[in-house]
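With one protein chain held back, the other chains of the complex are shown just where they sit.
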């Protein structure tokens, strides 16, 4: 991945969140507080604006994205995405490009940061229910020899399914947990936005 | 009029107000504060309850009705009806019965009290727009030799028309005055309840 | 209609009990009445202050009973002026031998019922004077023989007269302080959603999704004008312009303002009006010495607000800044 692709990834992610903003809010209204779309959109708008005038290397750009998300998104998702990006930056090189292994390592580090900060586990009906299995899915495909772009595209498709699969779960972390059994039957908004991230990544990789 | 009839009059008036309560509130909602029906109903309910256990003469009963209305109706109509009844009591004898002239005089005194307390004039879109012309109407009929019961029945019919005739007026007294031109096109609630009083009087006189 | 009530007929009675239950250090109820009076009455020889009106305006009026403000508040049914016997009970409770001032909002019902009570109290030998508050500029007083309504600016009058009375002013002086405040206070309100009187069960009016009422009173009634909804700053500007014009403000006036919520409008939104009020004062070269921001005189759960301005001189500024200790208005906290 190049730093240009990395920046494009955030523009693309923002675009998808912008389009799905009201839908993400609606999902959050059902089991949360109706702000997930607004939160991410606000933060990503700022990230997109910053990305436009930066030419930094990968690690610095990633750190900047993390800092911006941390200071503009707010809520649970802001702390989690921010922590993830700041941690991921540590796994990226101070250069304009990195190989698939480094990119994968950064992704893995980011997800560990989400786990460390939020203490959620698989099945708690949070974004981790997309992150953890989709990372595994990608790993499997790459190990099986798939090309990077194709593997990510396939994982992105899987992520969308995983997001929908959160519906039958009862939330045990985040705001939705307070609804107890009433959280069952609704899709987790943070999982849906995570799937949007995967799609954005797939789109950007497909372009080059 | 006998004191028994006088007491029956208030039971009958209460019954009519009770039935029209919500309608009176609705009329008051349009140009006032939606309480005229509730106010009168509350007061008349108390009057009816008191009337049940009293055997006083006319003047005392009328004074009691006035006191009860004054202390239970509230709002503009409470002060006006209360003042009217207290003044009317002064024109009634300390006996069980009075002739038509005395009854008419008491009615006239009551209406003067409404004018003195409220400073309204004909055409201001208040209950006086029923009281003043209907008193004149009754006077005319009696002078022309009509029997008391028939005259009151006819006046009661006229009062209902007079109440509806307040619709085109612009209010200059009471709460509706604050709406200025927007008060035009709505019937005055206090005029409608006054017409109900006339109908109650006609009903009671028709019974004997 | 959904309300947090038991039986609709008991709302006022139970709420009065509730105020005493919550504020026993401030309030007592005069037995058998709808009158709230001070738990610790002021000293003998001080002028008593009575106000009141229909219920549904909470914290008005019981919330202002206490040190430096009212001595008794008389509650009517919801939006219905109290009856003369109740006002009389309030006068009796407030009387400490130096006379009683009635602060009446200008509504036909209130004026007449308080007037009758005043006559009754005078016949009992209590010296009573009264003032009528008519701060609502939405109603052009010259057009209607009833004059203007009294709305939220009334609380400034309670405060000014209350401070004067607490300091030992005579009945004439307290009345003069109240009249001086009335002469300088103007208000105007708007609604974006109506309220429902419990006993009526229906909203007092209906508004389209893009409509609002400008020039409302405090009894759930429609305003003087229906218009499309507007941004907060525009609303504030319209109202402040009207108040300023009516007060005849020239540059460099000393002012206090009140941004008063009608019931359902979040403080978050009221604060936006307060912001604009200060911006307006600054750009007009006025000295805004105090802003009262909150719910002071409501219309049940109506959504909307009113803004009041009062032009200050030294005595009035001083009375408004004096300590007060009541359920709803407290100032002058002693720091260690």
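To keep things simple, chains are lettered A, B and C as they appear, and every chain counts its residues starting from 1.
In this text, a contact is a pair of C-beta atoms (placed from the backbone, for glycine too) under 8 Å apart; a residue touches a chain by one contact, two chains touch by 3 or more.
Since this is a predicted model, take the numbers as computed values, not measurements.
Enquirer: So there's a chain missing from this view; which of the remaining chains does it actually touch?
Expert: Even though it is not drawn, that chain still touches A, C.
Enquirer: Tell me which of A:78, A:110 or A:189 is the one touching the absent chain.
Expert: In the complete complex, the chain left out is touched by residue A:78.
Enquirer: Out of C:70, C:185, C:218 or C:300, which touches the unshown chain?
Expert: The one listed residue touching the chain not shown is C:300.
Enquirer: Pick from A:18, A:57 or A:172: which residue touches the chain that isn't shown?
Expert: That would be A:172, which touches the missing chain.
Enquirer: Could you list which residues of chain C touch the chain missing from the display?
Expert: The missing chain touches chain C at positions 2-7, 11-12, 14-19, 21-23, 55-56, 58-59, 63, 67, 78, 166, 192-193, 209, 212, 229, 231-233, 235, 259, 263-279, 291-293, 295, 298, 300-301, 303-305, 323-325, 327, 330-336.
Enquirer: List every residue of chain A that touches the chain not included in the displayed model.
Expert: Within chain A, the residues touching the omitted chain are 22, 25-26, 29-35, 38-39, 42, 70-80, 82-83, 117-119, 124, 171-175, 177-180, 182.
Definition applied: only the chains that are shown with their structure count from here on.
Enquirer: What topology does the chain contact graph adopt: line, ring, star, complete, or other?
Expert: The chain contacts form none of line, ring, star or complete graph.
Enquirer: In angstrom, rounded to a whole number, how far apart do the mean CA points of chain B and chain C lie?
Expert: Roughly 32 Å separates the two chain centres.
Enquirer: Nearest whole angstrom, what separates the Cα centre of chain A from the Cα centre of chain B?
Expert: Here chain A and chain B have centroids separated by 74 Å.
Enquirer: Which residues of chain C are in contact with two or more other chains?
Expert: none
Enquirer: Can you list the chain A residues in contact with two or more other chains?
Expert: In chain A, nothing touches at least two other chains.
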